[in-house]
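Supplied in structure tokens, the structure appears directly below.
The complex appears here without one of its protein chains, the remainder shown in place.
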Amino acid sequence: MSQDLLRLTDVTIEFGPPKKPIRVVEGVGFSVAKGESVGLVGESGSGKSVTSLAIMRLIGGRVVQGRIELEGRNLLDLPASALPEIRGRDIAMIFQEPMSSLNPLMTIGDQIGEALLLHGWRDRTARRDRTIEMLHLVGIPNAEGRLGAYPHQFSGGMRQRVMIAMAVACAPKLLIADEPTTALDVTIQAQVLDLMKKVRRELGMAILLISHDLGVIADVCERVIVMYAGRVVEEADIRTILTRPQHPYTRGLLRSVPRRNHEAERLYQIPGSVPPAGSVRQGCPFRDRCELSVSRCAEEMPPMFRFGSSQSAACWVTAAAEGVAQAGAAA
Amino acid sequence: MTRYIVVRLLDAIPTVLLVLTLVFVAMRILPGDPAVAALGDFATPEQREAFREKMGLNAPLWQQYLTFVVSSLTLDFGVSMMNGRDVLGLIAYNLPYTIELTIASVLLGVVIGVPFGVWAATNPNRAPDSAMRGFSLIGYAVPDFYLGALLLIVFSLNLGWFPINGGGEGFLDRMHHVFLPALTLAFIKAAFLGRLTRTALLEVMGRDYIRTARAKGAREPRVIYRHGLRNALLPLTTGLGLTTLTALSGSVAIELVFNRPGLGKLLISAIAERDYAVIQGGIVVFALFVVAINLAMDLVYVLVDPRIRVS
Partner (left out) sequence: MTASIDPALQLRPQPSAFTTLRRVILDRPATIFALIIVILFVLVAVLAPWIAPHDPLAQSILDVNKPPSAVHPVGTDQFGRDVLSRLIYGSRNSLIFGFVSPVLAAILGTSLGVIAGYFGGIADRIISRVIDLLLAFPELLLAILIAAVLGGGFWNVVAVLTVAFTPGFARVARASTLAVKQEPYIEAAVAVGLRTPMIILRHVVPNIAAPIVVLTTLWIASAIRLEASLSFLGIGTQPPNPSWGNIIRDGLNNLFGSPWPIIGAGTLITLVVLAFNLIGDAVRDALDPEASR
């Protein structure tokens, strides 16, 4: 427990007018240990991006409940003026759109240098050296010569490398990557994922990788948290998820990942779509799309059941089949 | 970048020729007989004939056109029919006052408008934003010459803080003379620029790279000024070009209100006196100015946007 770098407890996030709030994330809890790489997976609308932005406190919505602790300190208690010190230094973030996430009017050298300057790198030469070192690390050829280049002179994959260099420049304890490869070509995707693994190895940071693609997560992460309709529905280490998923939603996600040896097969699609945020008031939010659903699913929201030392899932049916107990607070 | 600049400069050549052609067509064809237009209905046929001969209006049209283009490009506009003075000399005397007024009003407009716009954009749907909206509604509606007259009545006539007419002598005196006229135009420019700044900045503040800046730990002032405003400068540059152009056109009425020398005043007096040569010279110079300002703005764009500069 003391190993926890980041710990979310019962986080609930609302958007819209306070009088008619829309609940986008409800009761989400998970933790990331020091140096660990954790994946957050789910369809669009599952609340995973909102959750990750909430950790950075970069959302327009309101965290109405819960705690987001970084090394035991609740980030939600901090005044807004204290956040810039944490952002970029303790927790850094990269985003989905490398094409639009860099300031088009600043050279990449200045943008990476700015991240350093904001966190105490006063010396110009040191900043420059560190910037070049970072560009080397992320594999930008001729790093020194490209300090004065502008984002529009880079391809999407290269820009994402620059984003990574900028994010990890101050050696943060946690790197949050929100769909970092979604906007990239498949071949570039693999390169960027490899880069993230390499950077993590060399700088020893934890990674929270947000993706809709279990394949991407499986490539980088040790542990997976599955979100659906604003809730965590399953959590396990990656091997367990891939071999013995317990939540029907996770099973659906797995069946929809393309596999090399099943080429001829038509890709599976989970029927239906995610219910609109805040529309499920009662019962399991997945029940309408679930092949296993029973009457209890419509009445009661399933709690997290513990399926083994490292796995828990929120499903009445599979929990009953396996005969496992509720995870509870102590787990 | 060089290529872009060269293309823009070359592109200005046909534009200038087209401007001159339009002026020529307008001057020679629209008003019927320029001799009648210039001398009035009561001139004798001999006087008209003499006028035509003197202005070269008896030559074939194509020859007149060539003469017109060449003399315009060499800034040879002939002499004023009212006082016999060289038109170019008249323009050269008046032009600095107009340029001074235009620049002063644009600068004042930027100094007032841009911070106001930033203030509104950083407080959307709150009091500063409403104030900006009210200010821009008034600024879009109030005629500059009316505002000028009000300022003149209050600050020059009643309070005596500023001179009532003239352009002034020497730097400080000229600044003293230009202040109220420039403030008049600046008020209206500030309404436009403020609104534009607000819209542009609000749009930019929603972009992904603003989130990136916050994510790396930049504090809000830095996010707004270094990342937000700098990117909002692109639409603002276009707005600045428009502002300069409308300040130039607004200077005509303002010069009349404050009774100060200038190109507009010269043109308006020439129209009243039917001083054909001065009218023609004034129109050509105004038109060339417009082309030059547009060109200048295209070039400023190069400096602001690295996507054009570095390619």
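Think of it as A and B in the order they're written, each chain with its own count starting at 1.
Convention: a residue touches a chain if its C-beta (ideal position, glycine included) is under 8 Å from a C-beta of that chain, and two chains touch if they have at least 3 such contacts.
Quick caveat: nothing in here was measured; it's all calculated off a predicted structure.
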Contact with the hidden chain (one of B:132, B:152 or B:213) = B:152
Option touching the unshown chain, where B:5, B:256 or B:300 are the choices = B:256
Using the touch rule from the top, list residues of chain B that touch the missing partner.
-> 15, 18-19, 22-23, 26-27, 30-31, 37, 137-138, 140-143, 145-147, 149-150, 152-153, 157, 199, 242, 245-246, 248-250, 252-253, 256-257, 264, 267-268, 270-272, 279, 282-283, 286-287, 290-291, 294
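As a convention for this text, only the chains that are shown with their structure count from here on.
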Could you tell me the distance, in whole angstrom, between the mean C-alpha positions of chain A and chain B?
-> 54
List of chain A residues in touch with chain B within their complex = 56, 58, 81, 84-89, 92-93, 95, 97, 100-107, 114-115, 118-119, 149-150, 152-153, 163, 166-167
Which residues of chain B touch chain A in their complex?
-> 207-209, 211-219, 222, 227, 230-231, 304-307, 310-311
